[in-house]
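Beneath this line is the structure, given in structure tokens, with notes to follow.
Removed from the display is one protein chain of the complex; every other protein chain stays in position.
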Amino acid sequence: MKPNFRNWPVLLVLLVFSAPLLIMLAFLLVDAFTTKVPGTMIPNGVTLHHFRFLWTDLDDGSWGIWGVTLNTFNFALFTSLAVSAISLTAGYALSRLAFPARGFFLGSLIVLHAFPTVTLIIAIFLILQLLGLYNTLIGVIVVKAALELPFGIWVMKGFYDTVPWEIEMAGVQDGASRFTVWWQLVLPQVQPGLMAILIFSFLSGWSEFILPMVLAPGTEAQVLSTYLATMLLDGGTQADFNLFKAVGLFYALPVAIIYLIFQNKLMNIYGGGTKG
Amino acid sequence: MRISIENFTKTFGDTTVIDNMSLDINSGEMLALLGPSGCGKSTTLFAICGIHRMNGGRLLFGDRDVTKVSSQKRNVGVVFQNYALYPHMNVYDNIAFPLKVRKESKAEIDRKVQEIATLVHIGELLQRRPAQLSGGQQQRVALARALVRKPDILLLDEPLANLDAKLRLEMRSEIRRIQLQTGITAVLVTHDQVEAMSMCDRIAIMDEGRIVQLSSPKEMYEDPSSDFVAGFLGNPPIAFLEGSVDEAGFRLANSEVTLPVPAGITLPGPGSAMRFGIRPEFFQPDNALKVKGRISFVETQGREELYDVTLENGAVLRSIQTQGGSYRVGDEVTWGIAADRILAFGPDGDRL
Partner (left out) sequence: MQRSSWLGLAFLSPALIVVFLFFLVPVVLTGFFSFTNMSTATGVKGGAYVLNASGLRALTDAGLPKSTLEQIEGAGYRVDAKGLEALALDFGKPVAEEFAKLHEGEVFSKRRDVERALKDLRSNPIRKTRDRKQAADLFKRSLMNERFDSPTAFEAALEEAGIPETDRPLITEVAYTGWVWTTDNFGFLFSLDSTWQYAKNTVIYVVFTLSFNVLFGLFLAIATFYLPAGQAAAFRAIWFLPRILPPVLYIVMWRWFTWDTGFISTVLSGFGVPPRNWMLDTEFHAWTTIVLINGFVGASMGMIVFSSAIRAIPASMLYASEVDGASRLQQIWYIILPQLRWPILFITSYQTMSLLTSFEYIYLATDGGPGGATEVWALAAFHTALNNYGGNLQYGLGATYALILVVIGLLASLAYLRLFNFRNLLVKPRIEG
């Protein structure tokens, strides 16, 4: 395009606004691995001391980092599997199958998709107590999966919508039942959608904080977000930010890896309208 | 297998797309459903294969009533406009899919796939994915997949629309060859009159959900039942002269010129509107019934030349002549109409 415009003022504004983020990120990496003189920002030595939580117990009553990590992984994985499995069938039904009250279900999906789910947490808390699932990982998984579901179904429906009808018509003409058509002909076409939902809900589960905190506060069901939050909120003025950052880095590692691999895909999904 | 559509009605919500249509398709025949976009050709096709349910009427295959039979059990092969090949399977698996669904043995499947691949000439493409095929090759695969399980009926929805001009010519004769070779009853949906005339035994021409005329291509061309049919068939298209009935016969609108009416037709009352249809090949310099006009457009088509002649009242006649006339735009000409080939239409468009 014509150079009737200079880029540097825009660049400057962008840099000023991005400065806090850049500083935070830079020092997240630096502080986790270094020591420094109190009252300055300049590191004076490299250390792995801040990562001691990986091999010693921090004597804070928590369950040990590896147990907590396993919990977090299970939480994210099973949430993601549940959301994907249910969205896979529900999305297809809403996109392609005729059944009574289909319009109503589609409308409800959109309402649910836009509906702010945190408002329900008090009732869910009480329901889990009644069901006896309070303070268990399973309870939180079920709830998290349920709350992620409208988004999952919505995305999956979008992917199904792009599969040409003619492929299904051809399948039906070839003598296959609607189920076979779905399983053998349509599913392979929506694999990218399935991947997207798996990744998305895994990350969402991995990062989730409010639900585990409210619904499973016990140590048995602790996950990394509550582990780090407990440190942070109990720390008071003696906050050891180097330790927090080391834990945080450990916590964010899978997120960073997934982000680096799937960056563009993720941006598209998040752009599709998610909570927040 | 003979197909009978009896009093077929189809509605989408409040709009009636097909109203009370009846059509018989003979066994082994290839029939074209021809008509402008949106007239209901695909809808009819989908009703035959069972993708759409009929809101009224009956559908018979031979003597079997299949109105309520599901698509899967009708044994109809369909080729879609965009071929609808399964993108994640290679050509072999695409063709084998209908047989696998029927749980046929591996050996049986292999034999049938090889046989049909030879028939449609794609023997060497079996391991490729659809994305690695040209349009014409995809078309052949789709045909093979539709035919491999020996369906009673073959339906083709605008099978040539996505091909370039040269391939279209080639596939036209290929599809016809395969249809004749297998002897299958086939219905071809198209809005291209050349395709319909060149490939099919009979043409059913449709307009707004009704069948306007059903006859062989030649008959339909020479003896159209309405101005709609006459206008739809023929390339370059027929030219119409507007006018009215007068004591001398047919009098051109806004003009003193009158033309004699073809023999043997009953005229509507004097003063009522009438149109003459004249095909380009019947408006030539040496025909007898002369009219005067000025050449307003010349198109050289290689072997032939096409002229538009504007008459004094502004109406346009078309003429197609073998090369050599060397007329130019603006030339005054007096050419003749073959009086016995004039098609006369009444006020409602019906042939007189």
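Letters are used for the chains, namely A and B, taken in the order the chains are written, and counting of residues starts over at 1 for each.
In this section, a residue touches a chain if its C-beta (ideal position, glycine included) is under 8 Å from a C-beta of that chain, and two chains touch if they have at least 3 such contacts.
Note that the structure is predicted; figures quoted are calculated from it, not measured.
**Q** Of the residues A:Phe53, A:Phe78 or A:Tyr92, which one touches the chain left out of the display?
**A** Answering carefully, the residue with contact to the hidden chain is A:Tyr92.
**Q** Quick one: which of B:Ile5, B:Leu34, B:Ile51 or B:Ile211 touches the chain that's been left out?
**A** Hidden-chain contact among the options goes to B:Ile51.
**Q** Please give every residue of chain B in contact with the chain that is not shown.
**A** Within chain B, the residues touching the omitted chain are 12, 50-53, 70-72.
**Q** For chain A, which residues lie in contact with the unshown chain of the complex?
**A** Residue positions of chain A that touch the missing chain: 1-2, 4-5, 7, 10-11, 13-14, 17-18, 20-25, 27-28, 31, 38-41, 85-87, 89-90, 92-94, 96-100, 102-103, 105-108, 110-112, 114-127, 129-130, 142-143, 145-147, 149-150, 153, 165, 168-169, 172, 178-179, 203, 206-207, 209-210, 214, 224-225, 228-229, 232-233, 237, 239, 241, 244-245, 248, 251-252, 255, 259, 263, 266-268, 270-271, 273-276.
Simple rule for what comes next: only the chains that are shown with their structure count from here on.
**Q** CA centre of chain A versus CA centre of chain B: separation in Å?
**A** 56
**Q** Considering only the defined contacts, which chain A positions touch chain B in the complex?
**A** 164, 166-167, 169-177, 180, 184-185, 188-189
**Q** Under the stated contact criterion, what part of chain B meets chain A in this complex?
**A** 46, 49-51, 71-73, 76-78, 80-84, 86-88, 97-98, 101-102, 145-146, 149
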